[in-house]
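This part shows chain A:
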Amino acid sequence: MNFSVGLSTYLLVGAMLFCLGLYGLFAKKNVVAILMSIELMLNAVNLNFVAFNRFLATDRLIGNVAALFVIVLAAAEVAVGLALVIAIYRSRQTTNVDEFNWLKW
Partner candidate 1 sequence: MSVTAVQAAQAMSPLLPIALLAPVVAALIIVFLPKEESKTIKIVAALGTFVSLAISLYVFFAYNRTVGGPQFNLTLPWIKDIGVTLAFGVDGISLPLLLLTNLIGFSAVYSSWNIDKRVKEFFVLLLILITGVMGTFIARDLFIFFLFYEIVVIPIYIMVIIWGSTKRVAKEYAGMKLTIYLLMGSAFLLVALVMLYLKAGGQGNPTFMFDELARRQNLYDPNFQKLAFGLMLFGFGSLISMFPFHSWSPDGYAGAPTAVSMIHAGVLKKIGGYGLIRLGVMVLPIGAKFWAPLIAVLAVSGVLYAAFIALAQKDLKYVIGYSSVSHMGYVMIAIAALNPTSLDGAIAMMFAHGVMSALFFSMIGFIYEKSHTRNIADLGGLAHQMPRLAVGFLLAGMASLGLPGTVNFVSEFTIFMGTIKVFPVPAILGIAGVIFTAVYTLRVIANVLFGPRRPEWDHLKDLRGPELVPLVIFVFVIFATGIIPNLVFGLINSGVTSSGLAKVLETLGQAKIGGLF
Partner candidate 2 sequence: MFTQMHSLYESAWVIPALPFLSFLLIAFVTKRSKGLSAAISILAILTSLALAIAIVLGVVGSGAEIVEHPAVVNVNWLDIQGLTINFGTLVDPLSTMMLFVVTLVASMVQIYSVGYMHGDRGWSRYFAYQSLFAMSMLGLVISTNLLELFVFWELVGLCSYLLIGFWYHKVSAREAAKKAFITTRVGDFGLLLGILFLYGQFGTLDFAQLAQAMNANLQGLVLAGGVSYITLTTFLLFTGPIGKSGQFPLHVWLPDAMEGPTPVSALIHAATMVVAGVYLVGRMYFMFQHAAPSALEFVAGIGALTAIFAASIAIAQDDIKRILAYSTLSQLGYMMFALGVGALTASMFHLMTHAFFKALMFLGAGSVIHALHEKQNIWDMGGLWKKMPITGWTFFIGVLAISGIPPFAGFWSKDEILAAALHNGHPIIYAVGLFTAFLTAFYMSRLFFVAFMGPEKKENHPHESPYWMTVPLIVLAFFSVVGGLVALPTHNFAFFVRDYVNLNGVVALKEFEPEGLAWGLAGISVLAGLLGIGLAYMTYVRQAIQAEAVVAKFPGVYKLLKNKYYIDEIYLWLIHHIMDGLAKVLYWFDIYIVDGIINGLALITRGSARGLRRMHTGQMQTYALVFFFAVVVIYLVYTLGEGQFAALNPLAMLGGVK
């Protein structure tokens, strides 16, 4: 059995991570868990970026740069998201997304 760690391996791991995140996004009821799932998806994307850069464009750094962007973005997103969660928790005393239904009037 000739097994080598190639591009497809990384993509496979990335896809698995993404699906885990997606599942968490749809299935979890706790808003903190959902935020974590989103983080998972973002990191799956990061993995893909880095892998593509390593295997397809070794002479340039575009994939790495994109991954850095995503990390910065994710940090910002978590900051805003957690702030929102705290604000909501203060007013509703809950972190359960089923009760976050003010979009429906």
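A word on the picks: all candidates are chains of the complex that A comes from, given by their letters.
Here are a few things to note about the model shown:
Convention: a residue touches a chain if its C-beta (ideal position, glycine included) is under 8 Å from a C-beta of that chain, and two chains touch if they have at least 3 such contacts; residues count from 1.
Predicted, not measured: the structure shown is a model, and the values here were computed from it.
Comparing candidates 1 or 2 against chain A, the one that touches it in this complex is 2.
Here chain A touches candidate 2 in the complex through residues 22, 25-26, 34, 97-98, 100-104, going by the rule given at the top.
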